[in-house]
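Input: a single structure, listed below in structure tokens.
Every protein chain but one is kept in place in this view of the complex.
Our next item is chain A:
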Amino acid sequence: MRTEAFSEVQTGYAVARKPTIWEVLTSEKYFKWTLLIPLLVVLAIFMLYPLLYCAYYSFHQWGMRGEAIYVGAQNYRQLLNDKAFLEALYRTLKVLVICVSCELLIGLGLALLWSREFPGENIVRGLALLPLLVAPLILSLLWNFMFEYDFGAVNLILQALGLNKVYWWSPQRALYTICFITIWQWFPFSTFVLVAGLRSLPRDVFEAAKVDGASPWYTFRRLTLPMLSPLIMIIVVLRTMWLIRLFDPLYGTTRGGVQTELLDWIVYRTAFVYFDIGYGSTMAIFSLVLTIAVCAIMFKMLMRALGGTR
């Protein structure tokens, strides 16, 4: 009896068709993960692998030839005493502060100017947004020529106006000139983010404030700015993410010379010019940790802002 029942169960199993792999992958339970497989593969290869690789070599000395020698935390100690690196770090933070604050100020001013609808708006917006999608490298080459001492358009115009020519690429000015190029390309970004913000503000609140006799400055400070703050946050975080890795404008202009070496440039120079993979990895890891630290402070707020305006 017992054996019979057992064999019946067995046949029951054998008859039920085993689901094909495709059916499992597209089943209600697993489909959402199936969709993610390609992305997870890309993340594993291009994020996890470099991270582990750099972390590993940051504790080694290796010049791309021969065996890597384990040196413990020596690279990190060297980094903290490396004057060139600390200067590059300081310069990067300086560029960050200058560019973000200038872009925000110009952006806010222009956003207030263009916040109401006006005739020809599409043309103004179309023209203003043009530089945003042009390769930063090509724009920096262009500005490099425009700021040239003898033949550059800027100096020729200054001269025609009876002013003195300026040596834009002097060690004192070069970093600010690079900041200018970056601000020039990116101020339309903050401008139109804030225009979008201003246009979505509720009108009735401002009318109420007007009825109550609030001064324009008071309205701006107490109503407009607080309501724009999520958007300002978005601008600050996104621009920080991009600026911390500024590389192309350096290549198109000073190539890290005349005291303009920034964080990514010094990593590039160490790893790809001197082929010091170990020390370069240490710098790269440091630069990554710094980016995350700077952004993590604001990231929660950004995610909230991203969720809030959607």
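Here is the rule we use: a residue touches a chain if its C-beta (ideal position, glycine included) is under 8 Å from a C-beta of that chain, and two chains touch if they have at least 3 such contacts; residues count from 1.
In the analysis below, contacts and distances are computed from a predicted model.
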item	value
Identity of the absent chain, which is to be given by its UniProt protein name, from "Maltose/maltodextrin transport system permease protein MalG", "Aliphatic sulfonates import ATP-binding protein SsuB", "S-adenosyl methyltransferase" or "Cytochrome c oxidase subunit 1"	"Maltose/maltodextrin transport system permease protein MalG"
Candidates A:71, A:93 or A:141 - the one touching the absent chain	A:141
Omitted-chain contact residue, chosen from A:153, A:201 or A:225	A:153
Positions on chain A contacted by the hidden chain, ascending	26, 28, 31-33, 35-36, 38-39, 42-43, 45-47, 49-51, 53-54, 57, 64, 110, 113-114, 118, 122, 124-139, 141-146, 150-151, 153, 156-157, 159-160, 184, 188-189, 192-193, 195-197, 231, 234, 238, 241, 244-245, 247-248, 251-252, 263-264, 267-268, 271-272, 277, 280-281, 284-285, 287-288, 291-292, 295, 303, 305-306, 309-310
